[in-house]
Structures are given as structure tokens and as C-alpha cells.
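Some chains have been omitted; the remaining ones sit where they do in the full complex.
Read from first to last, the chains carry the letters A, B, C and D; within each, the first residue is number 1.
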Amino acid sequence: MTTTETQPEAAPPSDYGTHPGAFANSFFKRLSTAAGSLILITLAAVATFLLVEAWPAMTMGAEELGKVVSFIKPDQGQSLIEIVGYLVYGTLLISLIALLLATPVSIGIALFISHFAPRRLAQGLGYLIDLLAAVPSVVYGLWGVAVLVPFLQPFYQFLADYFGWIPLFAPPESGEIFTGRVAMSAGIVLAIMIIPIISAVSREVFLQTPKLHEEAALAMGATRWEMIRMAVFPFGRSGMVGATMLGLGRALGETMAVLMIIGPGLTYSLLVLQPNQHNTIAAYIALQFPEANATGVSSLIAMGLALFLITLLVNMLARWIVSRRSEFSGAN
Amino acid sequence: SPTNEAPAGGSTDESTAGTTTESTDGAMEISGNLQGAGASSQESAMDAWRAKFQEANPDVTVGYDPVGSGGGIEQFLASAVPFAGSDGLLDSEEYAAAVERCDGDGGAYHLPMYISPVAVIFNLDGITSLNMDAATIAQIFDGKITKWNDEAIASQNEGVELPDTTITVAHRSDSSGTSDNFTDYLEQASDGAWPYEATKEFDSAASQKVGYDGTSALVEGVTSTPGAIGYADASRAGSLGTVALKVGDAYVPYSAEAAANIIAASPLSDEANGENDLAYAIDRTTTDSSAYPLTLVSYHIVCSQYDDETERALVTAFEKYVASEEGQAVAAEAAGSAPLPADLSAHVESILDEIAAG
Amino acid sequence: MATSTMPLGALSRSRRMKNAMMTVVIYAAFAVAVIPLIWLAVTVVVNGLDRFMISDANGLDSGFNLEFLNQTMRGIYGAEAPYGGIMHAVVGTVMMTLAATVISVPVGLLTAIYLVEYGSGWLKRSITFFVDVMTGIPSIVAGLFAYSLFAIIMGPGTKLGIVGAVALSVLMIPVVVRSSEEMLRLVPNELREASYALGVPKWLTVMKVVVRTAIAGITTGVTLAIARVIGETAPLLVAVGVADSLNWNLFDGRMMSLPVYIISEYEKGVLPCATDTCIGEITQYRAWGAALVLILIVMALNLIARLIARYFSPKTGR
Amino acid sequence: MSKRIDVNNLNVYYSSFLAVEDVSLAIEPKSVTAFIGPSGCGKSTFLRTLNRMHEVIPGARVEGEVLIDGVNLYGDNVDPVTVRRHVGMVFQRPNPFPTMSIAENVLAGVKLNSKRISRSDADDLVESSLRGANLWEEVKDRLDKPGSSLSGGQQQRLCIARAIAIKPDVLLMDEPCSALDPISTLAIEDLMQELKDEYTIVIVTHNMQQAARVSDRTAFFNIAGTGKPGKLIEMNDTPTMFSTPSEKATEDYISGRFG
């Protein structure tokens, strides 16, 4: 290393200069930044598109809008905002049913595969769940209508007969649950649909739990369940929330399955066993879109904006939950 | 082995593209792509028309996106397709937009191509037909009549044993031309028993009603729910019971001929764009008991003038086939629609002949 | 103590109960979830096989055959033979989904990498924020967006396979980003440090150590993303339209896709049927048959993804 | 509280690989027993069988008996969970729970059993355990900070504090001091001396001085070569082992250190 001594301070010798792949390195960084930025640009484009398209409907008076758009009926007191209100409620209600049913079950499945099932079996089951996560929603819709809804009807009748005093399960006036095309069914089908998603992601997360922490818990005399609560859940918390959000995202935006199953209506009721009470934003858009005229499409896109907003709020909530104790995060 | 493989269509960026050449015997040899979009009610018939037309003109590919009447009109007005299928009529704004869209000042025409009776279907064990007037139907669908053995129904059906079951009303939950025609019938013919306006969206406020997305789901729903009543394209009634409507003094069951007759009994709409525009204001209140008033008339909307000769040739050739006796027969067979009366068919063809390329 | 039945003292009753209960609950959760899922699979297989039992020559009950797979719907109408097939829809679905995957996975994965490895400050925060927003785009809106985009660029009425692929990508990207991000975060820093200390530049560390360690999870995420979009109908109807002929070209002409096919056949309902050679329920057979094929395609894609993942993934682990 | 451990003809397998072969030894109560031997000879593996921690490794299984005060750990009625309460363990790598604060880490094991523990009892326990592990002074001002924010040595001491907080009968330590500086190491060694009045302590160490200093008895494990099983070569009182080992291998190993 004699050359270094003769070199002036300002110019470091080549062996500390940039490494051969330095260009690739900075290129990769730029590339990944560009990918992120592309998303921003796409979103800006989508947002602009949405706003521009929704603007005419949003700025029109209810009366005026009702004249052009057939599905808004000012004579029945309807306005765009009011419909959006019903739809937001319906969307949240149905997604909530789905999430309440799906999350515990999914976490259970994920744990079963990661910590309970024998190793060989677990691999096979993991594969099965992944496959089921891949069943397209159209198929869930077809199956839901053809098989599940008729099957559920007697259970609903049972619920209505014996638990009808709970407002949630109140039957229609006739006392007869004559169709299963209700919010509950939509919720159940959505739950079945998102179970594989939530459990597939949670499983991957649970499998990453450091052995070190699992052993620490077990060595203290924790039972398997206590070990899971001490080591696995805290470690996988952010991942579980992320998985749930993925599932919820799908539930919130699901169109076909809801459309095919629910007998839609617009109310703020809790009656999940009665038809004509609820609808979701995505399904409503799909119901009205084919026959909608220009202003109609504009109104529907305004409703799409509302769905946007809901998803956003829900995700922000999730991020907040995760970040609340981020210094205690498991990864490092 | 591939029995019906066809070469991928040429450029469809343009919804029509192709050539017309004068062949020696003077008939037009046409080729290219013709793309339409619109009502899904016509889809089965359109499948048949397209298939047969392509068979006769091997160089032509016809496509049809069943995006719904609204979507079809949108695309037509945006010059994305040269014709649209629609269950309803253009409103005044759309008429105005069509003048912009079409070459020249002639605007657009409605051509009634698909006439189909809508049946009121029900599921009652052992009963295949019931008589009802519009007011009774309106009260049932409004939730005012809730039992099958209600006096209003029984009085019109002497000798039929009606059960004491609850009536479940099945309706379309999506926006649809069928709902539009059905509610239009109730509004016009029920003497005020139907308090609402005709719309594409069936009002679902009352209980004991349940909405279905699309005809298939609705028919399945009625079929699987004893005591249910609904409405659907008559060709889909299957083994379900159907209602004979009271027209004048008689009860008229649906039939293709009766459905076609309503056209003759109806005037053109006030808003129609001249006499070549066959936009009908269907008269549901007709007392002519050879006609079945609950009929859906689905149109093809075309320009009165196209700026491209090829486009014009393709559109008119196809539409002529659709309107022809053969075309109507094919649709009747495949989709159960009612063939156009011969004079109407000829009228449509003559209108098509007048469509010009600018 | 030593001679009692529980020589080292028993676990407190409540703890033992809780552990046993949770074990039961977890096994039960598994059973509860797997039953409907298997039921669904069986339903689709049973109903889906019907169409494969029909042949143009012999009509109903002609034994298992694959005519359904190598026919298109060109020139098919009504309930008479030929009964038509789904070759065009299979090609369309596979082409559009692959194109969407080819667009989404690099963009999504790179974005996830940016967020986990490089990101800081407002750009990271806003990307995170907007990816969340993107998960909330209703699918039909994505279709409308892609359609309008191409209408502006290429003129009104442009309906191409690639438009559909773009629409699907808009739906797919956020799923890829979210799931990959979770997986990349789980890679221990120790491994990154080990690699840096060997003088490996960051990008190679990310690609060869971090991504490889997380590849199984990323693959699961990509599979989920594919599943999310492969069943979409509304955006494809808007952006691509329908076709009844075979089309391999994403950049020329409409394409059919399986979900659109399923819905439109289902919607046609039982066809009027006058002769005894016609099969009025052919539309229903086609819908279920196509559903079966769609699931099989997804399974095949899934399998391929798994093989890729296995090739790269950690050599140990459960 | 202390317990006597007798191991009879113990074989330990990883699936079909025999990692430790035919070990029989006795561990006296109220004493410190050190396991020494070259890397890979199965010290950790053997140690884990003393509180059935090997069971969490897929494929690992034992043949033979481990008697604690005459009770076979592998008997039918024995629940591994209770075994581990009686036989605590500290690992080679510090493993505090990253999602818990320092105080929560210390209390983690205690909370499992006694659901309700009064605030002041908990505080006392945290303090006494951390003092026992010689960590109290360093962390007393940040007990609510995450355990993972400590340095490696601090983390290991936290783990020792966590293990002694549940007051086990036997404490197994797998190279507990390998990440510690001499001051902490000394403190832990002192602690062991204190604890052995009450507890039975088993420690794996690579540090001969440590073994010589803290243990009453020493067991030497060796391995004939890769793929061969580890074996117990000899076990004796520590002074005897370090002055006049009866086996040549032991002498070589020990003198390799001192030489």
C-alpha cells in the first residue's frame, strides 16, 4: 500500500472508492423509490379520475340529481349523501360480521398449522389453505347462492324462533325466515372467503417467531397456550393486524359474492336475518352501473370515493394499533 | 378438436373496421368487425344473430358487450360503438348528445328488434295459471296483499283453491329494463294502486320482499320459495305458474303474438326523433285483448348517418338481418322472443336503407 | 409430594383447563373452517364435471371428454350442439392475469423493499398511506379508471386485454405491497448485518439475503394477490368487454375471461328448448364447468409459485 | 427446595441421530455441578433433557430415566410444564421477550401461576430478582423500557433475573456467562454460590476457571468424532477433576486450557 502515501488527502485511493457494483446499488435504490413513486402517481391519477368523475354528481342538488339519475328518488326523501350513509353502514356491518367470524377462526387455523399440527401434516394443510385462498370470488358467489344459503335457512329460522327477542335476530312480521338472502349470509360467505387470506398470512408470521422466545417461555413453565400468548402473539401482532386488514380490504371491496347473495335494501337496521335491509357500496355500484347514465355513473363513483375513505380510515386505525408500541416490536 | 376456432379478429381498436367491395353480381361483400354494446336482456338473441350473421358473412366478426342499456348508450354516445342495445329510450339530453355523435344532423334512431313478454311468475303447488288485474298485482308487489287466499285474488279465480300462505315478493335488485317495464305497467294500468313512478329500480321498502340480482337468480329464487311471486322474461318462466293479465274484459296469458300486438296498439313516443325513429310509448292501458301489455321492447339504437361507409354498410347489413323474418325466427327459437310483425319488419328495413354514409 | 399422582405437583386446574380448552378451540377452528371450504371445493367439482360429460356428437352422458376445453364460443348460440367451450376464456384469463402479475409483482415488491429497507420521511409515509388507500379502490372503479385512461390515450372504445391487466394491477399492487412488507420486516437484522459486514452492497443484500429469506411469505402474498383479481368480473367487463373467439394478443382486440364467462352463462339461465337433442341447462353446466377450470388454473399457478419459493427458501424451518 | 437428580442410561436422539449416548450420573442437591467438554459433544442437548426442553425440538427424544428426588421426569403422570417450573433454565443466547418491558420480563413467569400479584409484591420481586442478577443498578430507572434495548450482557442478566424470579428447585444454565463481562460474571458466580444453599444448580461452561471456581462437582463430556454420539467420560468432585483426573481425555482437555 505504498501508493496511498503519495496520494493527496483529497483523493482517496481507489480501494475505498465506490465498489464495482455501486452503480447497480444506487440504481436499485432509485428503482425501488421509483416503484413507490409510481404507486403515488397511479394513485394521484386514480384520485383525480375519481374526483373529476364524481364532481358533477357531488355538486348537483338532490332534486336535480333525482331527475337525471333513476336510482336516486328525491320524492322518497333520498339524496346521494343519504344513500351513501346507508351503504357505508351496510358495508361496515357486513364486513364486521365477516371479520368477527373470520379473524378468530383464521388465527386458530394459523396456530394449528404453525404450532399444533404435526410437521408433515402442517405442510400439507398449509398448502390446502393457500389453495383455498385462491378460490375466486365468483365461485364463492355461485356456491353461496346454490348451496350455502339454502343450507343456512333452517338455522336462521331456529335463531329467529328462539332468539328472536334479540333485536339482531328478529324475524319479519310473518315470523317466517323465508329466504337466506340476508346480511348474515353475506357476512358468512365473506368470512369463509377471507379466512384463507387471514390464516395464510398469519401462519407465515407465526412460523417466523424466534425459537429463542418460544423456548424462553416454555422453560419458565408456560403451557403451550401460554407460550403462544407470551411469545407468538406479541411477535406476530403487527403481522396479524396486517393480515386482518388484507382480509378486511377484500371484504369491504367484495362485489360479486355479496351481489349474488344479498337481497339488498337501504336502512340503518340491525336486522341481519331480514332481507332488504342492507347493501354494500361495491355491490350497489355493480347493481346500478349497467343501467346508469352519465350522471348515474358519476354518482356511483362518488360512492366509490366513500368506500375509499372507509378503507383508508380502517387502515389508519390498523397502522395506529401496530405503531402504538412499535419500540416493543418483535422483529429485531 | 377445435371445431369452431376462428382467427382473432383484426384491429378492434376501432369498433368497426373493414372493407366493402362491390362484387360482380352487384351484392355487397362485406368484411370487418362490428361491435355493439348494451342491454343484457338481448344477449341470448344477440348470440344467435351474431352467429347466424357471421355464418352468412364469414369475413365479418360481430361482437356485443352486455354492459347494460346505460353503459351501451354511454358507449354509443362516446362513439365507442356504432350501435347500442337498449331496453329504454334515450332521454332528451341523450337525444341531443346523439346529434353531436352522429354524422350530419339526423341524430339517432331507435329500432325495436327484440320484443319479449314479461311474465308474472309464481310458485304455488299445482296451480299453473291465475287471473289478475293490474291493481291486484300492484297491491301484491306493494305488500298490501300478503296472503294467497286474499279476496282480491280469489274473486278473479273462481274454482281455484288458493292456499293460506304468505306471499313472498321476488323482485330484481339490480337496475333493469324488466323492472322498468313492469313498474311502468303497474303505474299505467293499476288505476293508482301502484303509487310509485316507473323506474329501473324496484322499490323494496316493504317487508316480505326480497331482491335478486339478475333474472337467473330471481327465477331460481321463485322456484325454490313456495308462495313466491315475481316477474321475469317469459322465456324463463319454465314450469312456474304464470299470471294472465286483465286486458279490457278478458284475461290474456302471455304469448309471442300477443306481445307483438302491443306494438301495433301503441303510439310513438312524443320525443321521437322524426318518423324514422321507432321509439314507442307502450300503451299498457290498452283494452285490445289480443295484446299483452306487459311486454319489454328492446331497441337497437343506430345513427341516422355514419361518417364511414364501411361502418354504415356493416351496421345496416347486420341490422337488416336482425330485423328480417329469418333473424327474428332465430331469436325466437334461441331466446324465446316474439318475432316482429311482418310490416314492422319491412318498415325497419326501409329505414335502414335510408341510413347514409356522410 | 413425590408419591402423589402428580409427582411434581399438578398444574393449576385453571391453567390446565385453559390450555386444554384452547387446544380444543384451535382444533375446532380448523375443523369449522375447513368444512365449508372443502364443501365448496366438492360442490364445484361435482357440478363442474357435468359439462365434461357432454359431447357434441353424443349429447348428454357421453362420458368424460375435453371438448369443453378446446372449443370457443364463436358461432355458438341456443341449446343445440355444438355446445361450446372455454378455450378463449382460459387464454384470456391466463394472459391477463399473467400480465397483471408481471406488472404488479415487480412494482409491488420493489415498493415493499423501498418501504422496509430504504424509505424514510414523507415519501415513505405517503406511500404507506396511499397503499392503504389503494386497497380501498372498488374493483369496478379500477376498471373504469383503466378504461378511461386508455380512452384518453388511444381513443374511445379501446377495449384490449392489456386494459384489463392494468385494471387488475391497480387491484393487485396494494395486496402485494402489504403482504411483502409484512414478510420483509420479519427478516432478522442480524442477517442483514452479516451480509453488510461481508462487504455486500445493500441491493445485493436485499435481493439475495432478505428477499430470499422471506420468499415463502412473499410467494404466499403474491398468490393471494392473484386470487384477489383472477375472479374479478366487473372491471373486466368494463375494460376488456367480452369476446367469443380465441385471442392470444393482449394488445389487439377484446378478450374473454373465465369469471365474465361464468357470470354471463349463469345469467342466461335455462334456455328455451324445443327438441330432445337440445340441452336447456347447458348454460348452467358451462358456468360450473368454467368455475372448476378457474379453480384448477389458480391451483396450477399456486403450485408453480410454490415450486419457485421452495427452490429459494430457507433450508430449514418447519 | 433443592432436589437431587439421578440420570440412568440416558440416550438422546435427534430423529435417528444419536447425539448423547448412555449417560448415567447423579447431581447432588444444594450444589453446583458443571458440565464441560468440547463444542458439539452434547452438553446443551443433555442439559435440555433435565427439564424436558428437548421436547420442543422436532424429532428430539430420549430413552432412559431422569429421576428428580426419585420421581421419573419421563413418567406417565408427569406434565412437562410442571417439570419446567421446578427446573428453570437460562440459555446460551439471551432471549428477553422483545414486546415486554424490563419489569414485565422479570415477572413473566410469575404471572403465569399467581394470576393476581399485588403491585408492591411485584415491585419487590422485580427488585430482588434484578439485584440477584446484578442488573438492578443499571436498569432501575428504565424498568418500563423494552428488554431488547439492553446490551447483550445486560439482556443475559435480565434472563437470569427472569429465571430466578420463579424460584425453581433446580436451575439449569447453558453457558450463562459467555456474553457477560467479568464484573457481571463474578456477580453471577457469587449468585450461584448463594443460590446453591437452597437450589440445585447445573451449569454448562467453556470456561475452566469458572468451572473450577464455582462448581462442587464437574462432569466431562467428549465426542469421538463428527457423527458420533457424545458421551460422559467422567464425573467427580471438582478439585479431584482438575488435579487428578482419572481419564487421559479429561486431562488433555483441561490442560489444553491451562497449558
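FYI, a contact is a pair of C-beta atoms (placed from the backbone, for glycine too) under 8 Å apart; a residue touches a chain by one contact, two chains touch by 3 or more.
Since we're looking at a predicted model, the values are computed, not measured.
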{"item": "Overall stoichiometry - one representative per chain kind is placed in view", "value": "A x1, B x1, C x1, D x2"}
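Assume only the chains that are shown with their structure count from here on.
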{"item": "Chain pair with more C-beta contacts, A-C versus A-D", "value": "A-C"}
{"item": "Cα-centroid distance, chain A relative to chain C, in whole angstrom", "value": "15"}
{"item": "Chain B-chain D separation of Cα centroids, rounded to whole Å", "value": "84"}
{"item": "Between chain A and chain B, centroid-to-centroid distance (C-alpha), Å", "value": "39"}
{"item": "Where chain D touches two or more other chains at once, by residue number", "value": "58, 81-83, 85-86, 112-113"}
{"item": "Where chain A touches two or more other chains at once, by residue number", "value": "119, 210, 223, 226, 286, 289, 297, 332"}
{"item": "Parts of chain A lying in touch with chain B, wherever the complex brings them together", "value": "68, 70-71, 73, 75-76, 145, 150, 172-174, 176, 178-179, 181, 259-260, 262-265, 274-276, 286-294, 296-297"}
{"item": "Partner chain A, residues of chain C touching it in the complex", "value": "11, 15-16, 18-19, 22-23, 25-30, 32-34, 36-37, 39-41, 43-44, 47, 106-108, 110-111, 113-115, 117-119, 123-124, 126-142, 144-145, 148-149, 170, 173-175, 177-179, 181-183, 185-189, 199, 201-204, 206-207, 216-217, 220-221, 223-224, 226-228, 230-234, 258-259, 262-263, 266, 287-288, 291, 294-295, 298-299, 301-302, 306, 317-318"}
{"item": "List of chain C residues in touch with chain B within their complex", "value": "56, 67, 70-79, 82, 84, 87, 151, 154-160, 237-238, 241-249, 252-254, 264, 266-272, 274"}
